[in-house]
Every structure is written in C-alpha cells, then in structure tokens.
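Sharing a structure with you now.
Just one protein chain is left out here, and the rest sit where they should.
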Amino acid sequence: MKKLLALLLAAVMVFALCACGGSSGSSAPAADSGDAAEAPAADESAAAPAAQSGGSELAGEYAITVWVAEAAVDLTTKQIADFNASNEYGIVFNATVEAVGEGEAATNMITDVEAGGDIYCFAQDQFARLVQAGALSKLGAQAAEFVTANNDAGSVTAATTGGEIFAYPLTADNGYFMYYDKSVIPEEDVDSLEALIADCEEAGMYFSMETDTSAWYMAGFFFGTGCVSEWITDDDGAFVSVNDTFDSPEGLIAVKGMQKLVTSPMYLSSSAGSNFASNAAIVVTGTWDYETVSEILGDNMGATDLPSFEVDGTEYHLGSYSGCKLLGVKPQTDATKAAALHRLAQYLTGEAAQMERFEALSWGPSNLTAQADEEVQANPGLAALIAQSPYSVPQGQIHGSWWDLAKVIATDVEAAQSEEDLQAALDSYRDKISALFEMSEEELNAWSVIGGIAGTSWDTDFPMTEVEPGVFQSDPLDLAAGDELKVRQGASWDVNYGVDGLDGSNLVVDADGTYIVQFDTNTETLSLIEG
Amino acid sequence: MSRHDKVDVRFENRYLNRHPNHIGMRAKNTISNTIIYVVLILMSVIWLIPFICILLQSFRVESTWQVGYVVPQQWGFDNYVALFQTDFKRWYLNTFIMALVTALFQTVIVLCMSYTLSRFRFKMRAALMRFMLILGMFPGMLTMIILYRVLKDLGLTQSNAVPGLILVYVASSGMGYYVSKGFFDTIPKSLDEAALVDGATRAQILWKIILPLAKPIVIYTILTAFMAPWGDFVFARYVSFGTSEGMNVAVGMFNWLNKDQIGSCYTMFCAGGVVVAIPVTILFMCLQKYYVEGVTGGAVKG
Partner (left out) sequence: MKQYSDLEYLRLSKGRKFLYGLGRFFTAGIPRFFKGIGLAVGRFFKRLGVGIGTELSDLFLTFKNGDWKTRSSYLIMGFGSICRGQVLRGLLFLLFEAVFIVYMLTAGGYWLSMLPSLGKQGPMEVYNEVLDAYTTQYFDNSFKILLYGVLTVFFIIAFLYTWRLNIRQNRIAEDILRSGKRLKSGKDDLRSLVDDQFHKTLLALPLLGILVFTVLPIVFMILVAFTNYDGTHDGYNNNLFTWVGLQNFNTMLSWSGGNKVYAATFGEILVWTLIWAFFATFTNYFLGMFVAMMINKKGIRIKKVWRTILVMTIAIPQFISLLYVSKMFAKNGLINLFLMNMGWIQQALPFWEDPTWARVTVIIINIWIGIPYLMLIATGILMNIPQDLYESSRIDGANAWQQYTKITLPYMLFITGPYLLTSFTSNMNNFNVIYLLTSGGPTNSAASSVAGTAGYTDLLITWLFKITTGAEAQYYLASVVGIMVFVVVALISVIVYNALPSIKNEEDFQ
C-alpha cells in the first residue's frame, strides 16, 4: 500500500513541478540565444520611422515602481503627476511610489534586481556595487550630456565609473558640518577643537560625532591633514586599485588630533541631531538634521564649518566628505520604456524638481542653477556646508569593505596608550586595505607577456598557459617589427625574464607577423614561435 | 493538597520531637523565606522594567529620542495617533492573518506528524526521524535565498508576501514535531490497544480518544504557532522588501529603529510595541496553563 502513498506524493510533486516549469518554461525556450539576439535589431527598425516625429514614439502608458526615501514619497508622487501632465512625449506613468530607505534600496536591488523599483534613489556609496550587480541602466548620449552639463563636478564623478555615467545626481548635500548650542559654546571657540572639547567638559555636555562606528565621519580627520583615499573602478563597477595615504606622517598627525576628541569623557560617538535633546552641546551631522536641531535648540542653534585641531604647533582644519544621492533607472528589456524612464529621471533630477525638493525637504541641490539660487544660499545648514566645502573631498567610488575597515581606526585610537599604538593602528589598516587587492596563489604564480605590443604600452599583461611542465605559451599575438616585450610572473616586476635570462633585456621583434610567445622556465629561455 | 499537608504535619512533629530547638528552625525558615521574597521582588522589578518603560514612553509627547528619565513630562496619545497614520494598520492586519492561518494549518500538520511518529511503528520510522534530526542541524538561515526565489516563481513575494510566508511557515512546520511527540508518548499506549481490540479504526482512535486527552498540547501548538509570525522579521523582510503592502509588524517597525528614523520614530516604536504586545500577551496569559503543561510534558521528553 505504500505504493499508493508514493504515487500520491509523486503526483503532487508533478503538479508542483509543472507549476514551476510553467512559469520558467517561457524563459527556457527564450534562452535560444540566436533568436533573442536578433530581437533588438528588429526593435530598432520598427522604431526608426517614428523617430522623425520628435519623440512621440515614447507615447504610451507605463506601470512603474519608484523607490524613494520615506520623507520624499508625497513629493515624488506629485512630481510624477506633474511630469505626466506636462511632458511633450505623451508619456503617462502609473507609478507606485514606495518608501524604501536609500541604504536599503541598494541591498534590495542586489538581492533581486527583477523585483526592484524601476526608478530608485540611493546614496552614492552604493553606486559601484549597483553597477556590478547589473542594477543600473547606462545613460544614453543625450542623458549623459544632461547630467554633465547641469550638475556640479563632484556629483558627476559620483555617478561615473570607467568613463561611463550610470545614474542621475539628485542632491549634493551629503556632507557634514557642526551644529552647536549657542548657550553653551561661546562664539569665539568654534574654530578650535581643543577649545570646544574644553567647553563641553566644563559644561558636562556631549561633543557628539560618530567616529567609532562610521568611517564617513572618521575620515574627516585624515582629509584635514591632506591624506587621500581614492579608489579606481572600471566600467563594470569593479574596483581595480586604490591610492590611500592614511598610513603616512600626515596620517599620524590626523590620529593624534582624533585622539584628543575620542578620549574626552564627553565624547559621544553618534551623529544624530536629536542628541541635543539628551545633553549634547555639539553634534557633527548634516543638513538632514536641520529640522530636528532647530526644533530642539530654537534660537540657540548655531551651524558652522568644522573646527581645526592643533598638533605640534600647526593648525589643521577638519576635512569632510561631500557626497550626493543618486537616482538610478533599472535596466529594462524594452527600449521604449527605458527611454521613457530616462526622460522621467531627467525630470526628477532637473532644476525645477531639485528646487521643489529643497523647499519641501531642505535637500541641497546638485543642479548648478539651483545651487546658485539665493534662497538656497541663505539656508543656514547649506551655508555651513558651503563654508565647509573648501575642506571637503568628493566621495567618488569607495570599496564596500572600506567603511568597516576604516572605522576601526577610531576604536583603536581610543584604546591607544602611546604613539606606537597609533602607528600600529594605521599599519594594521594599511595591511587590510592591501589585502583587498591581494592575489590568489594561482595568480601569483601565473606567467604573462607584457610589452609595447598589440597597441599596449607596457600596461597590459597577456596571459600564458602551461603547455607542458614548465613551458608557458601565450595566445597568438600580432606583433610588429621593433615591438619589445618581456615575460613576468604574478603581474609584477619582481620576477621577470628577457632574452638573456632573469631581469634580462627586452626581446625585440624582427619582422611583422603573428607569433606565440614561449617561455621555458626549465631553461629560462624566451622565444617567439611563428603561428 | 490537603492529604499531603497532613502527612507533612505528622512528619514534622516527629522530626521536631527529636530536635528540641524547633523555634530556631522556624526562625531559620522565616529568614530564608524573607530572602526568597526579596530576591523574587527584585527579579520581578528587573523583569518588568523594560515593559513598563516601553509603556510609559509610548505616552511621552516631548522629545522623541531616548531621554534619561522614564516618566513622561508631558502625557498624551500623540504617538498612538501618529502610529495609525502610518501603514501600521496594514502590517497589523497582515500579521494577524498570518498568525491565524499559520496557527490553524501548522497545528494540523504538527499533530499529524507527532501523533504518527509516536503511535505507529512502520518500516521507515526510525530512518525518517533520524533524517529529520539531521535536516534540523542545517541552519535554516541558509535556505532563505532559495525560498525567496521559489516563492518568487510562484508569485508570492513582495505585495503577495502574506500567502507566501504562510506557505513557508506551514510547509516546514512538520520539522517541529518533537515537543508534541514527547507529549503523545506520555499518553499510555494501552488506550489505543484497547480501542483496537474493540474494532475502532486508527482514525477513530485519533479523533475519539487521543485528541481529547491531548488538549494541552493542541493548545500549546496553536499558541506557539500563533505567536511566531509576530516576531519573524528576518525571513519576512527578505520576502516582502520594497513594498509595505506585504510587510508584517516586525519588518515595518524594525525600520523605525534605523539610524535615519530612530530620532523621529522612537516613541512611535514603543507605541507600536504596546499595540502588538497587548493581544499576544493577553492570549498567552489566558492559555498559560496549557503552555506550561505543553512545555513540561513535551519539551523535556522530546
């Protein structure tokens, strides 16, 4: 009788499979790549005749989902309605606007791009991740021109990777400065970190800046002494290298300054404006806390640029990051919808929309015209941000692991007993940064050809494969007479061979042709084989 | 109770006769009881403080962030009013539906499973139990990604997350049969055998004899199944992201304690906590007796 049960089980499983297979069945045959590859071509020819009529080929209704921060939901709904009413293309969007926080949006997109919003806002530090995850649609030529022409340089950099633009700058106010309680802090002290700390300790109130848990704030000390941390990404959003000088004499000065703050009994590692309600005299935070702070402090609210700290008789003005929020369009399969969405994205990040956002939410614009607006300039929060701007560093692309690697510095500094400890904190930081780009055993042992060949100038490694034990060959390469080349191991010059052995001189090609470069590690001979 | 007391009295008398310093003993007893009372009162205070704080703070009108005092300076229902202007109602309803449906189906499944494994002896039984024991050792967190994808293929994520979550809760509930199996094990098998001799079918035995005896464990199972969806936020968040339509209370309210929102939503979180906790707690307190019986009867043996 167990057969009956087995049958029942099996039968139900079949139905389950059919149900699953049904929905996926459509994607299985579609995977016939030849068929699908032709699709876009057909699409183009169909769209071509309509092109003359000036964009009306975009006309139609589109159901879309839009993800914005909780506070911006109502405004965005209104703006999309405005776009529907005013656009010249005849586009109508039936938009569902959902409140999804900017950090969460990126995580959700990476979890499942398909289920993501068609248009979504995110903080710029998520940008590279999102490009890598295939969650951002590349901007067309016209859109890219729109972005570069209308926005400040920092925001454009934030939306660019490998020379291509993938998103629209939405705000450029993601920087921090200092709010203080005028009833506690005398006006003349606001430029000196030491004086401010002394004031707080005397009043028994907090100096509140989130250095322990946020590298974003912590890095301000390093930028103040002229350190840099710049990351290079390619057009897939992948990180290829970093120029980071935190572990340097300037870095040591920075951590000495940081030590003054974090070892104070009245230091609070938090950058919430609401701290003023719980015994804080100073909070380092940004424009988003403007409402909160002014509500709590009223007339006693002061906002200004960050102070300077003094090490060995020299003053260093605290630096900061300046960043922006971006608006992205999810990759689409339908070109018309994609184009329509990009039109909407341009509207939402255009001058008028940014001004509206400034008026409703006090979000600082990235649009150049809007930035020059008198009202914007008069906003105390934004004014402080502008005062801080000479000392701020555009955020650019930053490796996702960096935030956690770097924030540890502050904790280490808090625990440091001596200058050696401070140096050790920087050293351990540097080790972890370099570990991010460390190569695997395999990569370290791999041989490659490098030279002034095939249009490269000693900057590209051509991989070699092992054809028999100890003998490595490259793929066939087109070489010209006079080209010079060498082979090296692990893409580094530590181990490299030329025609006359280790660290030997370059091999020079005699005649044009296609060659295979061969290196025999047993005999240490480099040779060309005509292929 | 009374019978035992009598025995004790008799026993105590005999004991006291042998030890003339019985007044000292009584004094010692009083002291130790006093100490116990002090400890218990202290514990009660510690146990209740967080809940009292949540309750008080939910009525605080001034500053919405944490403050150094507990009793509000200004009382009011502002937080509750604000609470019901958010999507909280929707989340609450979602969670309630999930809890109700899950409780129903999960109980059926768990009872089927545990009753069978407790009462029947069939060929694959030992292997099956061992297999499920091994399955249980895999961290469930791991399967989150794939469950999400499977639900997505069935169209049960995001705004349809409620039926999706119910499906997952119910489908995997068979794994949690241990406690109730332990309980069934304590019901004498001779009852079944007697009924079998009388010609009852297995199904009749389950309905007519076992289930009435198993009332505590049935209620225990319903109660635990009902309470679980109120607290699930990890998987629920993974399935319902991107739209507040499919969220449960835990997911929705969890966002309020995010760094960006805690400043403005903290007291609202407290208010939400109170609204969620009250019905669940009342239900729990009413059925506490069965819960205790279930835990002691089943968990220990499981």
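By letter and in written order, the chains are A and B; residue numbering begins at 1 in each of them.
We adopt the following convention: a contact is a pair of C-beta atoms (placed from the backbone, for glycine too) under 8 Å apart; a residue touches a chain by one contact, two chains touch by 3 or more.
Just so we're clear, the structure is a prediction, and the values are computed from it rather than from any experiment.
Q: Give the residue, chosen from A:Ile64, A:Ala105, A:Ile119 or A:Ala143, that touches the chain omitted from the document.
A: Residue touching the chain left out of view: A:Ala143.
Q: Which of these touches the unseen chain: B:Val61, B:Leu104, B:Met132 or B:Leu211?
A: Reading the full complex, the residue touching the unseen chain is B:Met132.
Q: Which one touches the absent chain: A:Gly400, A:Gly452, A:Pro476 or A:Gly513?
A: Of the candidates A:Gly400, A:Gly452, A:Pro476 or A:Gly513, A:Gly400 is in touch with the missing chain.
Q: Considering the whole complex rather than only what is displayed, give the residues of chain B touching the chain that is not shown.
A: 4, 11, 15, 29, 32-33, 36-37, 39-40, 43-44, 46-48, 50-51, 53-54, 66-70, 109-110, 112-113, 115-116, 120, 122, 132-135, 137-139, 141-147, 149-150, 153, 167-168, 170-175, 177-178, 185-186, 188-189, 201-203, 206, 227, 230-231, 233-234, 250, 253-254, 257, 266, 269-270, 273, 276-277, 280-281, 284-285, 288, 291-293, 295-297, 299-302
Q: Which parts of chain A face the unshown chain closely enough to count as touching?
A: That gives, for chain A, the contact residues 1-14, 16-18, 20-21, 24-25, 27-28, 30-31, 33, 36-37, 39-40, 43-44, 47-48, 51, 57-58, 107, 110-111, 113-114, 129, 132-135, 137-143, 206, 212-213, 238, 265, 268-270, 275, 278-279, 331-336, 338-339, 342, 400-401, 404-405, 407-408, 411-412, 428, 432, 435-436, 438-441.
Throughout what follows, only the chains that are shown with their structure count from here on.
Q: Counting in whole Å, what is the centre-to-centre distance of chain A and chain B, each centre being its mean C-alpha position?
A: Taking the mean C-alpha position of each chain, the two centres sit 43 Å apart.
Q: For chain A, which residues are in contact with chain B within the complex?
A: Touching chain B from chain A are residues 19-20, 23-24, 65, 67, 69-70, 96, 98-101, 104, 108, 111-112, 114-117, 272-275, 277-279, 288-289, 292, 296.
Q: Can you name the residues of chain B that touch chain A in the complex?
A: My answer: residues 63-68, 148, 150, 152-155, 157-158, 238, 241-244, 255, 258-264.
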